[in-house]
Structures are given as C-alpha cells and as structure tokens.
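This is the structure, below, for whatever I ask next.
Removed: one protein chain of the complex. Kept in place: all other protein chains.
Order of writing sets the labels: A, B and C. Residues in every chain begin at 1.
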Amino acid sequence: MFNLGNFLTLSTFGESHGIAYGGIINNFPAGLEVDLDAVQHQLDRRKPGQSAIVTQRKESDTVKFLSGIFEGKTTGTPIGFTIENENQKSKDYDHISQAYRPSHADFTYDQKFGIRDYRGGGKSSARETVNWVVAGSLAKQLLPENVEINAYVSSVGEIFCEKPYQDLDFSKTDSNDVRCPDAETAEKMIARIKEIKKEGNTIGGTITCVIKNLPVGIGEPVFGKLQAELAKAMMNINAAKGFEYGSGFCGAKMTGKDHNDLFNQDFSTKTNLSGGIQGGISNGMDVYFRVAFKPIATILRPQESVDKDGNSVTVEGKGRHDPCVLPRAVPIVENLAAFVLADLFLINRLRRI
Amino acid sequence: MFNLGNFLTLSTFGESHGIAYGGIINNFPAGLEVDLDAVQHQLDRRKPGQSAIVTQRKESDTVKFLSGIFEGKTTGTPIGFTIENENQKSKDYDHISQAYRPSHADFTYDQKFGIRDYRGGGKSSARETVNWVVAGSLAKQLLPENVEINAYVSSVGEIFCEKPYQDLDFSKTDSNDVRCPDAETAEKMIARIKEIKKEGNTIGGTITCVIKNLPVGIGEPVFGKLQAELAKAMMNINAAKGFEYGSGFCGAKMTGKDHNDLFNQDFSTKTNLSGGIQGGISNGMDVYFRVAFKPIATILRPQESVDKDGNSVTVEGKGRHDPCVLPRAVPIVENLAAFVLADLFLINRLRRI
Amino acid sequence: MFNLGNFLTLSTFGESHGIAYGGIINNFPAGLEVDLDAVQHQLDRRKPGQSAIVTQRKESDTVKFLSGIFEGKTTGTPIGFTIENENQKSKDYDHISQAYRPSHADFTYDQKFGIRDYRGGGKSSARETVNWVVAGSLAKQLLPENVEINAYVSSVGEIFCEKPYQDLDFSKTDSNDVRCPDAETAEKMIARIKEIKKEGNTIGGTITCVIKNLPVGIGEPVFGKLQAELAKAMMNINAAKGFEYGSGFCGAKMTGKDHNDLFNQDFSTKTNLSGGIQGGISNGMDVYFRVAFKPIATILRPQESVDKDGNSVTVEGKGRHDPCVLPRAVPIVENLAAFVLADLFLINRLRRI
Partner (left out) sequence: MFNLGNFLTLSTFGESHGIAYGGIINNFPAGLEVDLDAVQHQLDRRKPGQSAIVTQRKESDTVKFLSGIFEGKTTGTPIGFTIENENQKSKDYDHISQAYRPSHADFTYDQKFGIRDYRGGGKSSARETVNWVVAGSLAKQLLPENVEINAYVSSVGEIFCEKPYQDLDFSKTDSNDVRCPDAETAEKMIARIKEIKKEGNTIGGTITCVIKNLPVGIGEPVFGKLQAELAKAMMNINAAKGFEYGSGFCGAKMTGKDHNDLFNQDFSTKTNLSGGIQGGISNGMDVYFRVAFKPIATILRPQESVDKDGNSVTVEGKGRHDPCVLPRAVPIVENLAAFVLADLFLINRLRRI
C-alpha cells in the first residue's frame, strides 16, 4: 500500500536529514542487461548544484545497488538501492525547529503523526524524488528502445514557450540551465529566475512531457487508465498543482465537432487533441501532458508565521534552496513517467490469452 | 489490482449493453446505519433523462444490495450490489459495429484485447460511473457528518462562472438543469447547451469541487498524497482531461512571496492557495479542485472515419446522447471524492499509535 | 485487500441467508473461449443434495455471468457473476439466534463486528466457496490444457486411503459418493459417514490434491512461494486445520540424505519428496499437497453453550447439515488450486525479459 506501480512496484524510504534514501523495485523481469551509467546520469540531471539557477547545495547523489543485479543483468529478484545523504546542514534548520513554515508540511505532519522531524522537511522533502529517478531510469530500459520520453520546462512564471512541442528539438533541452529546448525562451526564463533569486523569492512554472512511439494498448479500462496513472504519479511530486493531457483544460472550452480526432487509414489520427489516449489506452499517437508546479515555499525573506503553540514568529528561509524547481523537475517527470509506462507495458502483456 | 481505494476498496464490473453493472466494497466498517435512500438519490442525480439538456435515454438505475447490510446496518463483510441494465437499444449501434468512431475507444479496445463489444461502448462506456456513485455515496456516510462535498459546473465551453466558490450557495446547485449554483450563469450555460444540442454537437466544460470541514491529517506522505489520490480518481472519469487543486495552473505563474499561505494563530491560513493540502495532507482549510471535461465524442452529425480494415466510412451518432456531460458528472465527482476521502480517512486512524 | 490472487484477483461477497453470492474476477485475459458448462459442472459437484452422505438441502446453485464474456469469449474486462440463494430456511435458525454455537464463528463475529447475522452462518458460512468454484473453474481454463488437478478424499476419520496417489485412477473419484478413487476404501468411508450421520454427529478427514504437468517456473521466490500461496488459499477454506505438501510433516522426521530428491539427466527427479516445488517454484514434477479438515461443528445433538449474555443454554443443530464436509470439499480444493496456479502462471510470463 502506498507504493508506486501496480505489478512493477517501487517502495521507498528516506528523509532529508536521515542517513540515506533508498528503495526496492519488485517484479523487475530477469535478464535485462542494465545500463547503470544511464541511471547515474539521470540522478546527475536531478542533483543540486548543477547551475547558477538552482540550489548550491552539493550532494554527489550516488546510487548504490545492493541486490537484484548480477554480472550486469537483472536477476528477477528485488532490486534494492540506497543513496546516502551527505552534507546535511541540520543547523540551517535550527531557526525553524519551533516554527511552522508557511505553505510547508510542518503543521500537517505534526498534526497527522504527532511528531515532527524538525531538521528540515523530513519525509516531506522533495529529496524523495531521487528514489523515483533511480527506479524510473531503470524501468525506462524495459520499454521498447524506440520509446522516447522527453520533458521540458514549458513555462516559468508568465514566460511561456509558445512553440508547439512538435517544433522543438529535444536534444537541446539540456543545453541550457533551465531545460527549455527553445533557446530564446530559455534565455528569458533564466533571466527571470535570476531576478527572482536575487529577491530571495521563488517562482512556479509548468513542465510538458511528450512520449513518442508508445505501443498501442498501454493502460487499463477502468481504474488503471493511462492518464489516471500518469496523473497520480505526477501529482505525488512535491510542488505539483495540476495535470492535464492532450487538449487538457483548453479542451474543456471546445465542441465535439472540433475536438474529435479523425482517423487516417493507417489508424493514426489527423489531429491529436486526445493526447494519444482513447478510453484510457494508448492509441499509438504521441502521449503528451503538462504538469503545473507552484513556486516552492521556502523564500529567503522574513515571513510572519506561528509556532507549535500558536505564538507569532518570524521565519526566514536560510540554507541553500532552489529559486525555481522546474529545471531539476524535468528528469523527475521523465523518469516517473517511465516507471508508470513500464508497469503498464508489462501488465499489457497479460491482457490477451 | 485496478480497484478504487487502498484499504476501503471498490471492485466493479459491467458493460453498457451487458446484463448489469455492479461492484463489491471491501472493508467497509461494521455497525454503520446506512441511508440507502441517499444512495438512490445520488444515482437519480446521475441518471439519464432528467432534463432537456441531457440524454433522453431512460433507465431507472435502481441499485440492489446483495450483501453486507443487515437490518439497515453494515455488517463489516463485503457489500455487493448490482444495477441492472434496461432499455439497451443495441440496434442503435448496428451502424457503427464495423466502424471505429473518432475519439472513442473502439480502436484501442480492439487493439488491446483483440475483441470488441460492438454493441456500444462496452466497458469504455461512462455508465461504469453508476458503480462509483453507489460506492461513493455509501462511503460518504463514513465521514464525519459535518464534512461537506459540493461540486458544481463551473464552466461550459467559454462560459465561466466567474464568482469564487465562496460566494456561491451550493444549496442552489440542483435547482437548475446544468447544476451551476449561480442562476445567471446557469441560464447562459443552458442556452449554450441547447444551441449545441440543436447542432447535433457536444461541448466540454469544467467542474469545481469544494470539500469543507475535512479533518486535518487526511492523505499520506509519499505515494498516497491527498491530491494524487483525488487526481487519480478524477482522471479515471471517462471524459476528464485535466485536474488542478488549489491555485492549480494559475499558481504556476506566481512567486513564492505571493503564493505562500500565512498562518493565523489558530493554524488556519489567511489565504488558501494551497487548496487545503500541505505535503499531501489536509490542513483543515477547504480542499478544492477543478476537473476539465472534453466535449463527448458522439456527435449527431456525419464524420469521416475508418473501419477495422482501414476502409473509409462515414459514421453518424444515433441514439440518445448527452450534448454536455457536465450536469450528470457533478454527482460522479462528488461521490468519487467521497470514496477517496473515506478511504484515506479510515487509514489515517491507523497512522498514530 | 483480502482478495484471492495477486494479478488475477477474485473479490467476493455473499452471506448464507442473504440474497445472493457473487464475485468479480479482475484481469482475466481477453480472447479465451470459455466453457461455461464446465463451470456449472464444478458447481454441481459442490452443491448440496447430491447423495445420501451430504446435506439434503436443495439449491440449484446456478451461476449467472453479468459481464466480461461476450459471444462466448472473455473480453479482458472484469467478470462479474452471481449465484442466487434459494431455499434459505431462516426459521431453522430461530432456536440459535440468541446462542453462541460451540466451535462456530457466532461469538467471534459478534465481538469483532458488534453485529451478528443470526440467521445462520452469515459471512462465516462455507457457502462462500461457491464463489471460489466459479472463479477457479474459469481460471483453470487459463492453464495449459494438459495440466491436471485432481483432488480426492484421502481419509475420513481413522479410515485412510493407504494407496499412494500414483496407484489411483482419478477418473474414478466421482464414481462414488465420498469421492475416494479407491473403491474399497470408499465403501468403508461411506459406511463410517452413514454411521456418524445416524448419531447426529460429524466427522473430519483429509483431502489430497495432485497437480500433474504443471510447467516449470510457477511460484515466486520470497513472499509468493507456490506452497505458501496454496497454503493460504486452502487455509481459508472454512474447516481447514492443516496443510502439508510433498513429504510434509513426515519429512520433518527424515534426514537430508534420505529426503533429497536426486536428479535424472532430464532434470526430473528420482524421488519427489519435494512435492514438485524447489525454492517456492515448480520443478516440473507432480505437485501434491494434503489438507486437513475438522469435523464440522453443527451436530444434531444437544450441546451445552452460552448466549450473548453468558447465560447457559442448550443448542441443538437442526436443519440440513453435512455429516462430513469432505466429498463436497473436493471440487473446492481443486478449483481453489486452479485459481492460485492460474494467477502465478500468468505472473510467470512477466518474470523474464
């Protein structure tokens, strides 16, 4: 209960100021020659300290596999892994150990569990996503080789990448610090984030993810619709506030006559407002979706708040925080999507006699 | 696997032209005096033929409980129920039995399962939601009595209910055919739907759902965040294209300084851009979210399409279909939310020693 | 939670004096031409009133499929079914409605749920097993055709079928009322049961089940070992008190030198004390196991007992009860085993890349 995946499952643990993060992947098929460098590469894309516009915290974020892989191949038994925490500056949190930070989980954890790890976010820290990147980048390797999963930052604050995804060259996504493949927009976004950072403020944005060459048939009819499984996964990302796929919220303004995707004779469709999914099942067209991220709550400016007893206090973010979570969230979205797809891809192999 | 809920679970069956729909609710606590009229009332709100702006199909949609309730009380054992299908006009579908309807699930089901129930939507039909309404309206009775779950149509096409939900009187939601509590907007929406219906077209829209008085602590830290569980449930609704909660996609344009919800001394917050959820856990403020629905795909106009062999065909919706699914989706959203909340509410009772 | 199976799952409902039993089978692969007569045949083998040595209660036990099967083939969507209750003589239970019957579940249900369906066993009735027979006999059809699952009554009270299963002709199992394929032993068993019945008493026994031609590889390494899944299923049968496979409890008296099964060059083994399972995984040899059943608790003789308030009362079984549950349990064991095997068989298809 409360794992990721249905057949292929990920169970995770870890807190921001604990000893280590880690997870167990169950039911990974045997015999896959795994590319562990690819896993570490994805972790490196997520890790802090990569550029001027993300947190300057340094963590090596090295994954260590403890089981399930032998002589470079998966053995079919559970894959256990850990990522050790380093460089936890618990002292950075002394000042907030008694306060509830606005729009953080301090209050709700305290209420729910009757206990709070005051050294930082504890379990609510987005550092949990290291586990997902490990599991997702392994799971990606279960999908047919030609399946491409590309996410990119499609907006930062009010700055939107106006080009449709079809006009973007995803090989450029990592060529700039903000991970928007359109160079011009990227420049504006970076400038905006630098400005925000200088103010000790933070800013939100959206990530668009495009999946190409997904086989037809992925997704389950009722409580395992492809879009629902993707939404669940994405809405578990710490700052996610919204999810839409295909025409999304815009589609809600349209009429059926304009929204329906007419078929070509090869069963592709002339348009793709459906976002590659019909009845919860992939139809062979591009699957694309968009995730909204709020500005992260830790700002380096004084804010009024309360402590555990309801006394007024002033909190001020210290330490090394991201002014904008978006660039680092790109590999999170991609690898989380990969895990969801690999799970449903495996299951689909059992749906016909 | 592929049930709704984690501890309190709903397993369902049924196809649009089969004998019956039904489901099993597992782990429903014993000893609850259940209001079965309330269940039937919710089904009646969902059923076709209620007004001029929904499908004129007539089905009594009467639920029959087969187990788990004895002398008006739940016994703690599985609650089985059925809703018989009536009035299936399979003939209405003869004309499309060989064709793949645009933006329907005909093609994907055929590809996935190698078999297609050509009598209509089969398993892909939104009639499946009768099961959810039954289960959700029972589950609602597990929540503290003061928890209020109110959904309403917040937009139809380009017509939006501009008032914030705080200014609406939810007791008015059912007072008009479109289920928008603002009479003036409702009128416009109804007019628009009638227009669309006359054209044989369909139209999309959004539903907003507001949950009041939810206790603090509902939702799980990592893969069971309250917003993720709600998103998963909502994105399983047949025409849903998007989900957002709290500030949602708008929040992605904001900065942290403006987005953070400052605490009052009673731990309520001055603003509620968080949508009543921090770190995946309810914080006692209103939980609110919005679901986007596409225009349904069956339009009563000729459309070009293909058959199973890729031959060009013309399809034209016949039968009795909804020009706008939104009014009937209001009870679906509410009761589905109720089920999700009841499941997490029960689980929360186990999270402290 | 609390379903049968891991991927292929069965969720059930029903009480002995309720309206109907039924279940939902999820994730049954599409495209299987199902033999529904075979299902009804298995139900008929289980049903009461078949012979002089079982209960004379009459129920037609007709299964009705409500979904998931179209034109004789599975569609891949949930298979819903019901078996209506008939001939419930609730009056038979009036005399015990206030009493706790010895070695029944009256007391524990009352304590656990705070409510008791005094019309009979309610949920604790073994009539629940009709659901398992339906699901198991369908699931059996998913296994390779040459897989044979044969159970038989191997002891009644002190009367044991001394022949090893290899010397028995399973085609004879149903040729006598007690379902022991050895005619001579069967006769003794039947005589013993008749004697017991005359006394208003009941008697226990064991069932042995033999699975031939099971492919190698079925079962999961750690928490899904084949023997553990079989044990779990069998120990859920109402009167089951023990489970052993291969050498079982006798094996516990042996030494490794004598117990080890040496390989032939074709990887079969010279002996089969392992019971066809190594490390939780089938090895291609016969899988065989034995289930112990207690004498059922309802005897047609006065017994001292207590009521809800602890007052002494005398209870005396009335109605139509089995003097020996074993003959009717044979199809239960076989079909339950079939379900477990089909589930693990499907899963095994995903364990290699």
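Everything that follows uses one rule, which is that contacts are C-beta pairs under 8 Å (C-beta built on N, C-alpha and C of every residue); 3 or more make two chains touch, one makes a residue touch a chain.
No experiment lies behind these values; they were computed from the predicted model shown.
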Checklist outcome for this item: Among the displayed chains, the hidden one touches A, B, C
Next on the checklist: For the chain left out of this view, which of C:Thr55, C:Thr75, C:Ser274 or C:Asn335 touches it?
Outcome noted: C:Ser274
Checklist outcome for this item: From C:Gly49, C:Gly248 or C:Gly319, the answer for touching the chain not displayed is C:Gly248
Item to check | Listed residues C:Ala231, C:Ile332 or C:Leu346, member touching the removed chain | outcome: C:Ala231
Item to check | chain B, residues in touch with the chain not shown (by the definition above) | outcome: 1, 7, 27, 29-32, 74, 76-78, 142, 221-222, 346-347, 349-353
Checklist entry - List the chain C residues touching the unshown chain? => result 1-4, 6-7, 12, 100, 102-105, 107-109, 111-114, 123-124, 128, 155, 157-158, 196, 199, 201-206, 216-217, 220-225, 227-236, 238, 240-249, 251-257, 259-267, 269, 273-275, 277-283, 292-299, 301, 303-306, 310-312, 348, 351-352
Next on the checklist: For review purposes, identify every residue of chain A that touches the missing chain, sorted by number.
Outcome noted: 1-3, 6-7, 9, 11-15, 18-24, 26-27, 30-31, 64-68, 70, 73, 75-80, 82, 112-115, 117, 122-123
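Note that in this section only the chains that are shown with their structure count from here on.
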Next on the checklist: Quick check of your reading of the touch definition: is the inter-chain graph here a line, ring, star, complete or other?
Outcome noted: complete
Checklist entry - At the chain A/chain C interface, shared numbers over all numbers used: above half (same) or below half (different)? => result same
Checklist outcome for this item: Distance in whole angstrom between the CA centres of chain B and chain C is 40
Next on the checklist: With centres defined as the mean C-alpha position, give me the chain A-chain C separation in Å.
Outcome noted: 46
Checklist entry - Mind pulling the chain A residues that touch 2 or more other chains? => result 1, 7, 221-222, 351-352
